[in-house]
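One protein chain omitted, others in place.
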């Protein structure tokens, strides 16, 4: 049987990718001790690796598809097809210095710069014409300043970690999110390409559904037009006649954050029996 | 921008309030270490405090709205508007004594009474004309008797704690549940009042939905009337004609506990394709 | 009031039985420390015991109904009514030996056989005409070979445990799953029998719903027939006319694993506004 | 090389046996996942099993020595040499009934008796001439009464568990502690016997040392006789002359519980520089 | 039998008090669930309470002796005998404000002051002539500023908590450590007084031993005097002649922090076989 080989990142991104797969319908289970996950679809084979390793593994072709942060695609200078930006785990790659360096002209001295990102850091430092010595770090980079480094180049999500170490961002180099990537040759194989395209469609249906809830209500005949007009649905709402000429059942998927404002409004305009519920996928 | 300032109780009530907010649509997240929660609605600002502190904070106006137990509203003699009884965390404030005091006439001796509630306890003891010395407690009150107190005045939910300490309830002073409260001046500001009223409506929709499930079924033409008649819905069910004159799709929100009895009955009366599912809000 | 007495197994099966009860609508809660669970239905009383104890307790009648593995029904030679195979916790009872015994003729020597199942093991060993000494084990049996036993007779789910101890299955004696059982006299009492039959119906509705999801979509008039034809639903789909002659709203419960293939197909055939959501019970 | 095969009990007794081995000098380490412990002495091989399994394993000779409760030696009717009573994990095997049975004549009705100990229970019930049905239990026996059993026969250490289930002891059948046992043939092999005797001696030295602490003090010449007289040592204290005719250094191992009284006394009688410290083994 | 009733504080101080009791020889054990500890000495009875409650309980005489922080002795204005300062759990009671208040003249406005210490806070604020409104807090006080309080009065050990909430100490009101206290009447009862004095002596012996280690070494005859001269012992060292005229065995208890410097020195001066070990009590 033909197989699609997929690689899934450990760590921070792991839980979100697994939830996406499960919501999509690929019943995904992992035996914690051996890192070999099972997937219900017999045409897919999965493995779990560190996100930093994934771009090169997909480029080399030992896996057809994978999930990883954009930062590591850039850092490892990997040549892969980016199928989809999943929007998860948004971080900035920044340059930061400790308080005492905020008022200094950093171009006047030789900087010790600590970073896990050798390529990204070098390119940034060269372009900004710093005079620097780059220290590749293992694990937490934010503990180096002030004694062991003058500047760090690191990823930042909420900024709390920087804060706790009294570090200040002086430059934002790039933004990174989780990407769904594929090997270039895999995309030239028609069976694999179709399978990957199908996955993308299902992933999109899941991500779209997460932003929305379904509203259902009964609407009297004479109010239908007015209510339909201000309903912020994606397309036109689904309207079915009620029994006995009593009006209409109206159904509409709306953005989650609109509901709080919408329900009082609908009630005011005469809708009754308003219900809200979740759904798991939506395709327009 | 105008802001509504909300205060949320730590401890036993916390999880229930957070679930209510999230089910309502106010995406509420907390960073454990700093006690500063984020809420998606930019017009609301939230803070987490101990429930005992909340009534006074809302009365003083450093917060417009809050959640707290009714017991602490009474104990702190706070002057706030009670918007809604959420029904959570039902406890009784009781007077309890240890076994050896059950057969004594407690009015015959000077009682050492231990309680976290100074005001409530004093009022009760005065009214009952006890001769007492009140000991304000910090933390668990049930460990005081028999050596360190003759009576305690404390809150009780399941009664297990009293049981384990061989304490017996001799009087129930009041009942307390979680309340949604507002500062009196906030209710005079029209923008705030409208926002609070909207919250109340959404909270009610969530609480109502929790008691119910949706039943959906297909009903043959000739059975419709009979079935509709015994359906225990809140209002009339939503009935839509099926395609090809095959009967009707009937939809009705019913109390959870009725379902177990209802499904066998519906089947007997000719309903088919009976489905049960959850929903998150309902407004009638 | 008449009562139905139910006994629920601790351990591996516990969580699955509790979820089944809660999904069914019997709000089931347990106080961890006392093993006395509460159930909302006042006509049912529940207790939690080890699964090995349950068949005899139901047979003796101190409980009317219970849940237990089929293996322990056989092992304890209990005479009960098996109401329903719930399909949970599927295991095989197997005979296994360590690697060094794989190439030996096991009928040539006196085997020490370790097992938690005295009856099942004895019957198997007699029937296969082994020369054996049976060692009843307490707890993990797989640790006995090779020093303390030549063969084990044990239950196996994924086979990992056998693997880790280098044990090889040489015979599969029986298959076991979780069963819903009843005392024979209880089934002769008409009130109890009806209540048990009702439970069985609700359990079945929950188990059926778990395999399925609901798909909802709008279908243009001219595509309806074509789409309805290839929809793999349990019975015919529910079709309702849309407002303004715009086509039909089609609703169909399908097997979970079909969805990934079905959604792209439906879209290709002209369905729009395709939604997927979960439900909790289904009765056909 | 000749080997002595040792089996160590899991569960409640485990930690105490391991501490005894380590204090004795047999550096004992366990890899949690595989149950195969390492011991520094290359002549000893250890395995970990449930205490109930141990008496028969030692009797059959797949292990030369082991540790187990006396209750399981009796229950399994095993023929082994009991080398030493270690005094750990003291429990009573008792018969207990629930409150409502306290006032009944238990010989008047047919009792359902629940017990993990089939042999011990049967022998007791026969001897006491009860009319009974014995229910072999798996796991916690105290949860059977009052519904599922009239009496239990179980082990009891502090009595708390019985208390929490409102059970009352009506008979104490036997007392049990942890024993160091050996296979009878092993004791006929001279190499093994010597090794086992050596272990016993070292175990005794460790157990003796745990009851004692060392006191060291300086004593003026003229007080020596008086102080030595009331010192409650095991044998005569060790007395060494101090430099420069300044008196004596006196050293004595005393029972732990005597120290609190002894130190003030010694000081009063003129001892100075009194020190207390622990030791790990003592052989008199 | 006469009894000495002791009360032990829960929380932060608990572990340290228990260790002191156990090192002293009062084998102290607690059953976590019931708060009733067991002590080997049958003349002592112990109970565990919150530290804030302890001073009044000892003053009232329901306990003869107790352990608590000095801060709560002051706050509760209790009249007890302070037997001994144990030096544990050193904290400062301080006044702190948030950053924005650092540059303000705090006497110019009405301050909202939050504190768990009503008496200590009031006395401080009066004396410093602040214009204030005091808010009694429950639980963490540091979360009140800046919105809910202008100043806090709280206990501080490392200062980290203040730091994390951007609070700055502006005044130190008092210092507090754990105290061993007794009821005044108990000290008039000669049996109790003697028992308390004995405890104090043993506690002191334990605390003294914790600061010290024992050094033992062999010293050649001709070096004895020189070495003895610079040995920083509490009294003169214990010197015993070695066998065969080979010099002396010298033993001396020294402060822990001196050892690192002392060992190289002793070696240089000719001492050999230098050993360091711990002891548990010392009485000079």
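Letters A, B, C, D and E name the chains as they come in the text, with residue numbers starting at 1 for each one.
The definition used in the following text is that a residue touches a chain if its C-beta (ideal position, glycine included) is under 8 Å from a C-beta of that chain, and two chains touch if they have at least 3 such contacts.
Everything numeric in this text was worked out from a predicted model, so none of it was measured.
Among the chains on display, the ones the left-out chain touches in the entire complex are A, D, E. From the options E:37, E:146, E:220 or E:241, the residue with contact to the unseen chain in the full assembly is E:241.
Of the listed positions E:127, E:158 or E:190, the one in contact with the omitted chain in the full complex is E:158.
Subunit D residues in contact with the hidden partner, per the touch definition given at the top, are 24-27, 31, 40-41, 198, 201-202, 205, 209, 214, 224, 235, 238-241, 248, 251, 253, 277-284. On the side of subunit A, the interface with the absent chain consists of residues 5, 10, 33-35, 47-50, 52-53, 56-57, 60, 62-63, 112, 135, 137-140, 143, 147-148, 164, using the contact rule stated above.
Residues touching the missing chain, restricted to subunit E, are 158, 160, 213, 218, 240-244, 249, 256-257, 259-260, 263-264, 266-267, 272-278 (touch as defined at the top).
One rule holds in what follows: only the chains that are shown with their structure count from here on.
Any chain that touches subunit C and also touches subunit E is listed here: B, D.
Between subunit A and subunit E, the least number of touching-chain steps is 2.
Bringing subunit D onto subunit E by least-squares fit of CA atoms involves turning it by 120°, to the nearest 5. The most distant chain from subunit D, with centres taken as the mean of CA atoms, is A. More than half of the contact pairs of C-D, counted by residue number, reappear in one of B-E, D-E or A-B; that pair is B-E.
Centre-to-centre separation of subunit B and subunit C, using mean CA positions: 37 Å. Averaging C-alpha coordinates per chain places the centre of subunit A 59 Å away from that of subunit D. Contacts with at least two other chains are made by residues 240-241, 277-278 of subunit A. Pairs of chains meeting the touch criterion are A-B, A-C, B-C, B-E, C-D, D-E.
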